[in-house]
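A single protein chain has been omitted; all remaining protein chains appear in their positions.
Moving on, here comes chain A:
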Amino acid sequence: MIMPALWLWVGGLAATMAVLGLRAAWSRQHRSTTANALCWGFMGLALAIGWAAAGAWGMAVVSLAGTACAFILLAQAAITAPTGKASASTRRAHMLPEKGEALHLWRRIATFLLCVPVALAVALLLALAARAIASAAGWGEADSNVLTLFLMPLCWALLLFALLMTQGRRAQARVLAALASIPILILLLERLA
């Protein structure tokens, strides 16, 4: 590693330039795919420089520089924005009933049960199955256990989102059943092996 401190500065500068570039590219009247791609490419380069200079630590520091630059640009936008007359959104989120609508409390409780305890169990099964596969593929204990520790919350979050995006109780049940059956099968096979 040659002069990691200098490279960190270069990475931080590149991240800042990427954010400034995005600011310019996104304020054009017509979006330019090339300009956007260039800026995102520059951001990727900045992160790569951070990684090359000081690994994960360098990457974290470089991304903080980019985020700090974006915050400064936002502060500038907040200070200079004129008073507008646009009307605010009234988009419905369908969380509480409108006037005269029923509350559907049991439906809400069922959604909660599916998304929280049931989805947690399925996510845990998925993570454990991934651990069994990793172990069978020759991964070390530390790697496969850490994979499981990270996969469980990640799978749960994705599953929670997928369930809430799926309309209809039957479709939700199908998603859960399909996702639960695969890891159960893998874990059973692992036991038998």
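Methods note: contacts are C-beta pairs under 8 Å (C-beta built on N, C-alpha and C of every residue); 3 or more make two chains touch, one makes a residue touch a chain; residues count from 1.
What we mean here is this: contacts and distances are computed from a predicted model.
Remark: of the listed names "Putative iron-regulated membrane protein", "FAD/FMN-containing dehydrogenase", "Na+/H+ antiporter subunit C" or "ABC transporter, periplasmic substrate-binding protein YnjB", the one matching the undisplayed chain in UniProt is "Putative iron-regulated membrane protein". When the missing chain is restored to the complex, the residue among A:A37, A:A157 or A:L189 that touches it is A:A157.
Note on the undisplayed chain: of the listed residues A:A48, A:L147 or A:L179, the one touching it is A:L147. Within the complete assembly, residues 4, 22-23, 26-27, 31, 54-58, 60-61, 63-64, 67-68, 70-71, 73-74, 77-79, 81-96, 98-99, 111-112, 116, 120, 124, 127-128, 131-132, 135, 140-150, 152-154, 156-158, 160-161, 164-165, 167, 187 of chain A touch the chain that is not shown.
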